[in-house]
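Here you go, one structure.
The other protein chains are all here in position, but one chain of the complex has been omitted.
Should a chain be cited, it is by its letter among A and B, assigned in written order, with residues numbered from 1 in that chain.
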Amino acid sequence: MSTVIRVDGLSKTYGAGSGAVHAVSEATFELAENRIYGLLGRNGAGKTTLMQLLTGQEFATRGTISVFGEQPVENARVLERVCFIKESQRYPDDFRVKHVLKSAPWFFANWDAAFADELVERFRVPANRRMKKLSRGQLSAVGVIVGLASRAPLTFFDEPYLGLDAVARQLFYDVLLADYAEHPRTVVLSTHLIDEVSNLLEHVLVIDDGRIIIDADADELRGSAVDVVGARSAVEAFTAGREVLHRASLGGLATATVAGLDDAGRAAAREAGLELAPVSLQQLVIRTTTLGDAEPENGEPA
Amino acid sequence: MDDSRPIFLQIAEQLEDDIVAGRLPEETQVPSTNELAAYLRINPATAGKGVNLLVDQGILYKKRGIGMFVADGARARLVAQRRDRFREQYLAPLLTEAERLGITPAQLAAMIEEAGR
Partner (left out) sequence: MTAVTASTPSSPFGRAWRTVRLLTTNPWTVIGWPLVILGAIFVMTWTIWWLIFASVDPADLTETADGIRFNGAVSYIFVYMLVISVQAVNLAFPLALGFGSTRRAFSLGSGLAFVLLSAAYAVVLTIGAWLEELTDGWGLHGAFFRTFYLATDAGWLAQWWIYFCWFVFFFFTGTIFAAMYVRWKALGLTAAFVALGVLVVATIAVLTLTATWHLFWEALAELGTIGIASAALVPAVLAAVVGYLVLRRATPRG
C-alpha cells in the first residue's frame, strides 16, 4: 500500500518569543492510500492548522511535508488531487448553492454531477439559496456534498457534521461508506465528536496541543484501555506498576483507566473483586488528552 | 458494536453466531465486505479483517470472483469450539457473582435446574 502523506518533524508557530503559539509541534506520521483516517482532538488542538499545512494553504515553520510524493505548497500536481472544504469555508457573497455546484466541477476532474444532484436532494439543501443565508447545517451539507462528489484522491472533511441533525449525520456516514466502497480514496475526517464516527475509521491520529499523541489503528485502540472500578484500596493495589491514563474517586470508590491490560491482567482484576468497564474511543481520547492537566485526586468522577 | 473489543473480532463473532444459529447454513454465501460495512456502519477494511479471520480459520472460504461462502462442517466446528470456551466464558463469572452474593454451588445448581424446566 503506497503512502499518500508523509510528514516529518512538522511545526507551525505563530508569533515569536514568549507569546509564540505552537499550533503544530514536531508532528511526524504517514497516511497510506485509500484508507479512512480520523484526525481527532479538542477544539483548538491544531487539527485545522495541520490540514491547512497538508493542503499548502499554510506555510510550515519547520519540518517537511510530502503529499503524493511532493511538497504541496503551490504545487498544482498535488493540489489538483486534493479537496479541502474547511468548516469555516467562506464563499463569494453572490454565490448561491447552485453556483458552488456549478464551479466545483471545473476544479475536480472526477466530479460526479449526478451524484452531487442526488445528494442535494437527499440532504434537502435549497439549491437557489444564497450561501450567506444558509443555516449552519445546510452550510455543512454543502461542504459534505462537495467533498463526496469531488471524489478527490485525497479528501478532507473538517468537522463535517456541525449543525447537521441526527438524520443528516447518519446520511453522511452511510453515503461516505457506500461511495468509499465503490471509489476507494484517502479520506481524513477531522472531528472532536469521536463516538459517532469511530466505527468508520480505520486509523486514528489524535492531536493535542499541537502534538500527535496517538497514531494507531482504530481497532487496536478499541479495548486497549479499560476502566477498573472498585474499592479505592483495591484499585490502588491493582494499578501499582501499571500504566494509568486517568484516575477518579468518589468516597471509598475509585476508577482507574488502565492501558494495555491483557487477558491475564483482566483475570487478575476480576480475582481482586474489581469490575471492568469498556472505554470508548472518545473516552480514551478525552483521558489521554487531559493527562497533562492536574490529576483529580479527590476530584469528581469521570 | 461495543467498545470493549476490536470491531473485526465482533464482526467475526456475529458471523459465527449466525452460522451456529443456522441463519447462515453451510455452503451459503455470506454478505460481501461492503454490504457488511454499509449495514453495520463500519469501515469496509475492518469488516474485511473480520471476514478474513474466519477464512483463516477455515470457517468461510472464498469462491474466486463470486464471494465468501460458509465452509462444509463449519457449524460443527464452531459448536465444539464454543463448548470448550463455555466454562471459562459463562461459568466462571457466574460462580464469582454467586459467591459474592452468598449463593452456594448447590443452591446455584438448584436454580439452574428450576430455570431449565
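The definition used in the following text is that contacts are C-beta pairs under 8 Å (C-beta built on N, C-alpha and C of every residue); 3 or more make two chains touch, one makes a residue touch a chain.
Model, not experiment: these values are computed from the prediction.
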item: Left-out chain, listing which of the shown chains it touches; value: A
item: Selected residue (touches chain absent from view) among A:A76, A:A166 or A:A264; value: A:A76
item: Sole contact to the chain not displayed, among A:S103, A:S135 or A:S233; value: A:S103
item: Options A:R35, A:R169 or A:R185, residue touching the unrepresented chain; value: A:R185
item: For subunit A, residues in touch with the removed chain; value: 34, 48, 52, 55-59, 68, 74-77, 79-96, 99-100, 102-104, 106-110, 151-153, 181-185
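Criterion: only the chains that are shown with their structure count from here on.
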item: Subunit A residues touching subunit B - in the complex, by the definition given at the top; value: 35-36, 173-174, 177-178, 180-182, 199-202, 218-220, 222-223, 226, 270, 273, 278-281
item: In the complex, subunit B residues that touch subunit A; value: 1-8, 33-34, 37-38, 40-46, 49, 93, 96, 100
